[in-house]
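Got a structure for you, questions after.
Missing here is one protein chain; the remaining ones are kept as they sit in the complex.
Note that the chains take the letters A, B and C in the order they are written out, and that residue 1 is the start of every chain.
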Amino acid sequence: MTLVNKKWSEQQFLDTRQEVLGTWPTGAEVDLDEAIAYQKSIPEDKRFCAKLNKAIDDKVTLIQPRAGVALIDKHIELLRFLEDEGGADLLPTTIDSYTRLNRYSDAEHGIKESIAQGTSMLNGFPGVNHGVEGSRKVTESVKSPVQVRHGTPDARLLAEITIAGGFTSFEGGGISYNVPYAKNITLEHTMLTWQYVDRLTGYYEDRGVSINREPFGPLTGTLVPPSMSNAVAVIEAVVAAEQGVRNVTVGYGQCGNLIQDVAAIHSLRQMTDAYLKRFGYNNVIVSTVLHQWMGGFPQDEAKAFGVICWGSAVAALAKATKVIVKTPHEAIGVPTKEANAAGLRATKQVISMLADQEMPMDEMLLAEIDIINRETRAILERTLELGDGDICVGTVRAFEAGVIDVPFAPSRYNAGNMMPARDNKGAVRYLHIGNVPFDKSIVDFNQKRLQERAKADNREVAFQMTVDDIYAISNGQLVGRPNK
Amino acid sequence: MTLVNKKWSEQQFLDTRQEVLGTWPTGAEVDLDEAIAYQKSIPEDKRFCAKLNKAIDDKVTLIQPRAGVALIDKHIELLRFLEDEGGADLLPTTIDSYTRLNRYSDAEHGIKESIAQGTSMLNGFPGVNHGVEGSRKVTESVKSPVQVRHGTPDARLLAEITIAGGFTSFEGGGISYNVPYAKNITLEHTMLTWQYVDRLTGYYEDRGVSINREPFGPLTGTLVPPSMSNAVAVIEAVVAAEQGVRNVTVGYGQCGNLIQDVAAIHSLRQMTDAYLKRFGYNNVIVSTVLHQWMGGFPQDEAKAFGVICWGSAVAALAKATKVIVKTPHEAIGVPTKEANAAGLRATKQVISMLADQEMPMDEMLLAEIDIINRETRAILERTLELGDGDICVGTVRAFEAGVIDVPFAPSRYNAGNMMPARDNKGAVRYLHIGNVPFDKSIVDFNQKRLQERAKADNREVAFQMTVDDIYAISNGQLVGRPNK
Amino acid sequence: MDKKTLVIGVIGADVHAVGIQILNFAFQEAGFNVVNLGVMVTQEEYIEAAIEAKADAIVVSSLYGHGELDCQGLREKCDEAGLKDILLYVGGNIVVGKQDLTEVEKRFRAMGFDRVFGPGTPPETTIEYLKKDLGVA
Partner (left out) sequence: MDKKTLVIGVIGADVHAVGIQILNFAFQEAGFNVVNLGVMVTQEEYIEAAIEAKADAIVVSSLYGHGELDCQGLREKCDEAGLKDILLYVGGNIVVGKQDLTEVEKRFRAMGFDRVFGPGTPPETTIEYLKKDLGVA
């Protein structure tokens, strides 16, 4: 099958389905007609799309944790705790790393070890192994809509099982769940597997069941310049829309500078709307999500609360539709349910106190939106050019050419020539442009900002800044200044 | 002695001193010449003024906790913990409530009970009872400058003892340590006792020892409109300057709306400078302090972190010279040293992440600074008029007339006719103007903003809003909306 | 004369003035006669006011942490003044620091208080208990 940005025919989709469902015994549990009927029985207030749409109308920011453990009962207990004690508006089910790599027998081993040791030996919920029934047990046991969150390059079976299992939102995309999460998998391959997921979502949509899809915004979570991650989000939104997806949440991982972060959310919304419209997808509802700082956290819990709360403030001031919440255990390990709920409550407090406030649209903010828009457009236009107008083909070639280039990505299909660093106010800029196709004015802008920092740091602009910036937040700073 | 804003003659000061020192045995320990020599031996990096002045130059925000327990050793342990484990830049010594009311024998009883019960039975450090030697033990045992923080209407003896004891900053003022902290004490009386404290500070200053003075900005800490508390801060700065004080920190208690809070700090700085200059005090160094939300806190510790961190962000974005830090135990009781240090670390994390950022000076911010400036000037000009140009006389009359009127104050010398409430974005406005001397444009501005809220709340502008606002933050909101 | 009368105030050297203003407001709304002594109230003032107003209960508020020292002996003084069995409530942040509430309750009950309330008790809760204890429908 060759990759182009074109809606799969129903036949092509249904043929592929047979293969997909056969890759693990629980695949047999999925009956699409029955699943659609089941989804239709889920009340509105437990549907992701409905809750997001209402939040857009009300201009409020919803809060959502990450969470997942190996065993169904424990997982339900965890989710209930997060809605009752944490006040989560939206629930997650974070999938374990074996399932993400389709290593279902390793996941099975993890389940058994977890039962034996009396504690979760998996870093998430093995959704495929627990099957449609297991999934339904989960989604039926809670009051809020539940989303699958993972990092799975080939999530076709996981999508089949969990959507049939009553989940009403599915995170990921052909780029965002490849480049940060895989080493040896081609973009061609994952863009195809994710077209399948989008086509499946479209199949439900065509039959009156709206499922939310969310590209994973933060990518590697480590100093990704807003325009780079936003460009990826726009591509995944467009690709999803072509397969029939009608409800998309585009995401962004907080970088730490207030103006840049608020601008990034505004730009993300503007660019997604603009490109969806340009390609004629006029009936897609777009919401936004801000992820609280996704890089290395401070180990101290009080300091971690500082990072969490600052991310919450930015989400509220940017009026993101939802915010993904970190926990005070972030730097150490998968959080206890108590730590997870504490992160949620701190977040809720800040979000609520800022519910009626937003960042004024002043000159500095407008200028920052403008530069992010220009950078994003430069990347996207070159990508389209490379694909001769096809965004999927263009994406594969853009990665080859280093036009799209994600810092610190494990994937060998990512060029890794671009290098970011913070400017003197902590905004993330392009230190080495690599092959990212920026015109002189953009290059100069980035260089000028980094020169300002170099002057303040009393050193040259160099990679050491990047290294210092990687450690900065966990060491209680934003900009990694040289030791005095 | 009659109250006027005029520097006390040295004779008058020294005569009063004899009385003051005689009110408790430890008064005899104070020898001014010896104390000045002792103060001169304190190294620069342990002096409040020096550290504040450097922070002004570096445009950084220092962090300071509140803390005090009954016994010297325990108190030293506490302060050391706060600098080592909390990273406090400036240290406090919070004085107990008996000492604040000059009930030194009750404090003595509290000290004994604390020894007997093995836990502090006083809510602070009884500085007078511990005397000069006890104070020196404290200030010598720590690395950072230490300030006396209290709420004492007549703090003359406390000032004598603690400044001789090596403290380099002293909080309070004739209004701010009366109206929120006393019931039956006239303003005339406290303005006189605080002239004494300022004169004492000036006496040291004249001899080359700079002691920082800090009017208590937040007053009752409960919905005080910025212009009202700023007006009081300006008066106390002017009055202190007349007595020879040369280093003043003016303060403000966070209200919760970002724009208003940042504007309030800017306005506070502008108005203080303007009035000091107007009265010819040209060599006073002014710094600012933001107090994290001073009203009722949420009981939940995670939520309390939310309030703490939001206050930290505002302090950093306003570039206040220092921030006074709350703790996750705030709603419950005097914090453990661990909880206190946790509040500090969360604060430090946020402050450091925002060190290189500030709120852009855009139209909305400028407009808010302008309204606070106009309101503050209206109050101050009427006060001066009432005093026939004398700010002290004017202040007493302004309180009688309700021109200065602090909400929820326990003092019977406060009119209590003015009533505040939040507008639709959470900024604190004047609901009942009472006798506060505002012209029509200011009255209309306040009313218009409250009408916006009334409309959103779907109810009339009324006192119930105030009641709801009092509970709002502890219930996880900023604006106290009616239950739906 | 069905209305029950409460004497309320903040004990000792405590100046926390917000809560008591709200309690005053709430108790009146709930149909009680309220004598509000405000802040910094001595034991003697509560007793005098209670005698004068023929009060059914004394509601002691303490926020600042010295509550335990301030409340010692109040029940005995009430007894001496002839206010036998008058209902005694105490609430607020009544001890120094975060302490185990059941322990605290025990200590204040031993001092003769009929009910002891922890930090942030909402007015509705207090009113409910008052009605129950004073036999108001």
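Basically, a residue touches a chain if its C-beta (ideal position, glycine included) is under 8 Å from a C-beta of that chain, and two chains touch if they have at least 3 such contacts.
What you are looking at is a predicted structure, and each value in this text was computed from that prediction instead of being measured.
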Which displayed chains the hidden chain touches across the whole complex: A
Among A:Arg17, A:Lys46, A:Arg100 or A:His291, residue touching the chain not depicted: A:Arg100
Omitted-chain contact residue, chosen from A:Phe125, A:Tyr181 or A:Trp310: A:Tyr181
Selected residue (touches chain absent from view) among A:Gly27, A:Gly86, A:Pro145 or A:Pro335: A:Pro335
Per the touch definition above, residue among A:Gln12, A:Asn53 or A:Asn123 touching the missing chain: A:Asn123
Interface with the undisplayed chain - residues on subunit A: 97-98, 100-101, 103, 106, 109-110, 113, 119-123, 151, 180-184, 220, 222, 295-296, 299, 329, 331-336, 339, 408-410, 467, 470, 474
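The definition used in the following text is that only the chains that are shown with their structure count from here on.
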Per-chain CA centroid nearest to the all-protein CA mean: B
Greatest separation from subunit B - chain, by CA centre: A
Length of the line joining the C-alpha centres of subunit A and subunit C, rounded to whole Å: 54
Subunit A-subunit B separation of Cα centroids, rounded to whole Å: 45
Whole-Å gap separating subunit B and subunit C, where each centre is the average of the chain's CA atoms: 30
Junction residues of subunit A, two or more chains touched: none
Numbers and ranges of subunit C residues touching at least 2 other chains: none
